[in-house]
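Every protein chain but one is kept in place in this view of the complex.
== subunit A ==
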Amino acid sequence: MSFQNFCYGIVAVAGISLALFGKSPPAPPAPYPPTPEALRFAAAEAAYPFHNASIELPAGDRQFQGPGAEVANANCLSCHSAGMVLNQPPLSRAVWEEEVRKMRTAYHAPVAEADVEPIAKYLASLPRP
């Protein structure tokens, strides 16, 4: 065992004693100042950008309102909240039908064929500026 490892051993034992018995004299100074390499490594570790992360995103609780809204609420809100739909400029019923069909064909939304027209009718009926 080298002298350096022996010193590390003492530090480790002191650390364990500290953990086990609480109070202890201040840790003795490290046997050597850290090398530039060690400092760089420590800085890189501190800046290492990948740490487990999580986030809770809001679901959005806005519902479609008014006569005919049920079919929109039942079909549209499983994939997206209502906001963007309600923000659309005035669009004809035919354009709305195209949009709803795109949800079915391009995005495979489970919208029954029989619901396409009622949804389009409802969305075209909403008051828009």
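Details
Everything that follows uses one rule, which is that contacts are C-beta pairs under 8 Å (C-beta built on N, C-alpha and C of every residue); 3 or more make two chains touch, one makes a residue touch a chain; residues count from 1.
In this section, contacts and distances are computed from a predicted model.
This complex has a chain not shown, and the name its UniProt record holds, of "Molybdopterin-dependent oxidoreductase", "RsbT antagonist protein RsbS", "Diaminopimelate decarboxylase" or "Insulinase family protein", is "Molybdopterin-dependent oxidoreductase". Only one residue from A:34, A:66 or A:110 touches the chain missing from this view: A:110. Note that of A:38, A:79 or A:112, the residue touching the chain absent from this view is A:79.
By the touch rule set out above, subunit A reaches the unshown chain at residues 48-60, 62, 78-81, 83-84, 87-91, 95, 99, 106-110, 128-129.
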